[in-house]
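Please read through the structure below; I'll follow up with questions.
Note that this complex is displayed minus one protein chain, with the remaining chains in position.
Then we have subunit A:
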Amino acid sequence: MNDHAVSRPAPAARVYADALAEGQFRIQRCRACGSAIFYPRELCPECGAGELDWFAPSGRGTVHATTTVRRKPEAGGDYNVALIDLEEGPRLMSRVEGIAAEAVRIGLPVQARVAVTEGEGLLLFDAVASNNAGESDHE
């Protein structure tokens, strides 16, 4: 450890992973320009500023793009990979659970959930029951 290490902030990726391992989904917001940021970074990709604050997003999101990855049943069967637009703006990759992979549609409202397994957190999304699924794609 050198002289500066005491005041050195933990890297964002570490902070994110540690929170996730505790079951908490936290993302960053830029103090300078207000952009919500995902994935965790050391500087704001919008404006380049370095002061980023952590906050808990609502967890509400919408499926922006989706694919069913085909896999043999004996290997676990098909599964979903999706890009989710968070209500706060950022887009991220995740998996929608709770409905069949092929039933995941663009525009589907989803809610974040953190699954913790053996001390590691994984961000997942569940389909939100809704009568107007597919009409919430505000683009």
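Quick note on the criterion: contacts are C-beta pairs under 8 Å (C-beta built on N, C-alpha and C of every residue); 3 or more make two chains touch, one makes a residue touch a chain; residues count from 1.
Following the convention adopted for this analysis, contacts and distances are computed from a predicted model.
One chain of the assembly is not displayed; among "Thiolase", "Flavin-dependent dehydrogenase", "ABC transporter ATP-binding protein" or "NADH-quinone oxidoreductase subunit M", its UniProt protein name is "Thiolase". When the full complex is taken into account, the listed residue touching the unshown chain is A:83, out of A:83, A:99 or A:114.
Think of the hidden chain as still there; on subunit A it touches residues 13, 17, 38-39, 64-70, 79, 81-83, 91-95, 102, 106-107, 122.
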